[in-house]
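Report on one structure; see the data block that follows.
For this view, one protein chain was removed and the others were kept in their places.
Moving on, here comes subunit A:
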Amino acid sequence: MEYIYLALIFVPIIAAAFVYLFNNNTFRKAIVFLMSAVLVVLMVFAILQGDREVKLSHSLSVALEYLITFADYFLLAVIFLIGIKLRNNLISLLAALQFVFMFVFEFRAGKLEVESVFYVDHLTFIMLMLINVIGVLISIFALSYMDEHEKHLHLEKSRQNVFFGVIMLFLGAMNGLVLSNNILWVYFFWEITTLCSFLLISHDQNEESIKNATRALLLNSVGGLSFVLGIIFMYYKSGAISLSEIIKSQDSAILMIPVAFLALAGFTKSAQFPFQSWLLGAMVAPTPVSALLHSSTMVKAGVYLILRLSPVYIDTWLSNIIAVLGAFTFVAAALLAIFQTNAKRILAYSTISNLGLIIALSSIANVYSIYAAALLIILHGVSKALLFLCVGSIEQGIGSRNIEDMDGIKYKMPLAAYLTLLGSISMLLLPFGVLITKWIAIEVSTQNIVAMLEIIFGSAFTVVFWTKFIGKILSDGKDTKRIEYFEALRHLPLMAISIFVIIVSAFMVQFTNVFVVPFFKSAFARFSGVSSRGLKELYIKDFFGFNPFVFFGILVVGIVTGVILYRLLRPKRYVRVYMSCENDDNFSFRAEKDKPVEFEFKNYYFDTLVRENNITLISNIISIALIAIMFGVILK
């Protein structure tokens, strides 16, 4: 049955080639739908197979080995050439360094074969579900979005073949990344995602998008180099190059240095401070790209790697520092989100912040924190996909992504507005799961007092920026003309993702028991420190007495009561807002000679208190210092 895993990687890649070669709208749609169906079915089959390490027949394994080694060097050469074309010597230098290190390493180490090609466990399942359900829904959404996007751009020749080709390649690479056992293969797929994100960010080919894509490529190349160093140290320290061996490795002390390098690679990919700028820049790309990068692909690869390696380094000094680093990104990004007026930037900072929380949770030695980390990967992926797609639709509708322009959006685009509301509420309030993970984060972080303080502040900042965001979505506006029209190809994926938002939160406990507990048991089996609470206790019925169904029940009862109450208190009279009786209507006041003058009220952005740039600068300095400390502690 190993062909299922191979198909998960190669079906999207082959589909990508077809889409790229035949630039025909109908054909492209057919291929996207077909691939989506195939991927979902394959994913279900892969999950039904259960945990396994898969060996391939010798000849196939060797062939793949050669293919990937060759493709890897080819990829690095491509990045090198892109660097030259962009006149960015640093990118070329980083690519060349990776090329040379890799070549020398493979030449000297000789045979680097791994017996089991695929390592599939429950963490892989979590990632596969995210990639092949949410990723696929985003691609379907993109079909309609890109038609309109190109209409706005007035292109002579559609570039959608490139766009969808890269997106499919991206999905294939992500599947490869989470399935591979050989860390060299993981590295190869890692680099493909770097290249894909570069191509997607620069898709519109204007000056700004190319600039931002270049920055993304540069920062991710730093991560790539760190990854290569991690692999080399790993091999010389322990002789292991397969993930399964690394995780089972008995002596974690000697693995600290390679793990630190791999964690640094994870930081770059997950846009942690000080590498956050590439993800913010990535917003210039069409919205489906942002949705994809933020929810199911790219940034999740980084946290996946860190969570994957957590059995190796957990309960060491390294894990304490990584927890502090992750929690620092959580608080700094949440603080910066308060300053933003651009809806996409708010979402981007919130993503960075949540990824920081996932990293912090992955490295706190506690059963529940691992739970929460794995849960948050899914919850955040689903909610963020919804939010980005909605904000993208709103942007196309009103021509602005500034939340100050979103007054009255609930009248203009009701569906998009209320789904945005659902997405943001799911990030902030009970009974949705993201809050549960924040709660667990505070409870478990009492072991690490620095991380704890960061999480306390981050938690307060989170409330502030989400409340501002939700307030704008719900506020009245002068213009109430409806401009939204129903478009099946766009709305169906949106509705599907919204349903997932609710389902994932409602069945959180069941989800944990089915997917997270087995991952925990297999990966952390040998750690007495982490599992001291006893593995029996793992089958908790609920989180600390929290049962989502009870809370969903209360929510339903609350809404019903609210409706009844509304009937009782049904307003008999509507009035104008209070403006000392000097208002003309709700949006203007009477000035000289009773002439109406429109007034404007904007959210507070605290820009009079501190400058956003200063906070960014200070945060970058602190995070660089923390990374230096991380390496300082482990190098002996």
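Here, a residue touches a chain if its C-beta (ideal position, glycine included) is under 8 Å from a C-beta of that chain, and two chains touch if they have at least 3 such contacts; residues count from 1.
Methods note: contacts and distances are computed from a predicted model.
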One chain of this complex is not shown here; going by its UniProt record, which of these names is it: "NADH-quinone oxidoreductase subunit H", "Sugar ABC transporter permease", "Anti-sigma regulatory factor (Ser/Thr protein kinase)" or "Altronate dehydratase"? "NADH-quinone oxidoreductase subunit H"
In the whole complex, not just what's shown, which of A:63, A:514, A:579 or A:625 touches the removed chain? A:579
Looking at A:89, A:446 or A:510, which makes contact with the chain not pictured? A:446
In the whole complex, not just what's shown, which of A:330, A:388 or A:587 touches the removed chain? A:587
Contact with the hidden chain only, please: which subunit A residues? 407, 428-430, 435, 439, 442-443, 446, 449, 452-453, 456-457, 459-461, 463-464, 467-468, 470-472, 474-477, 544-546, 554, 558, 561-562, 565-566, 569-580, 586-587, 599, 601, 603-604, 609
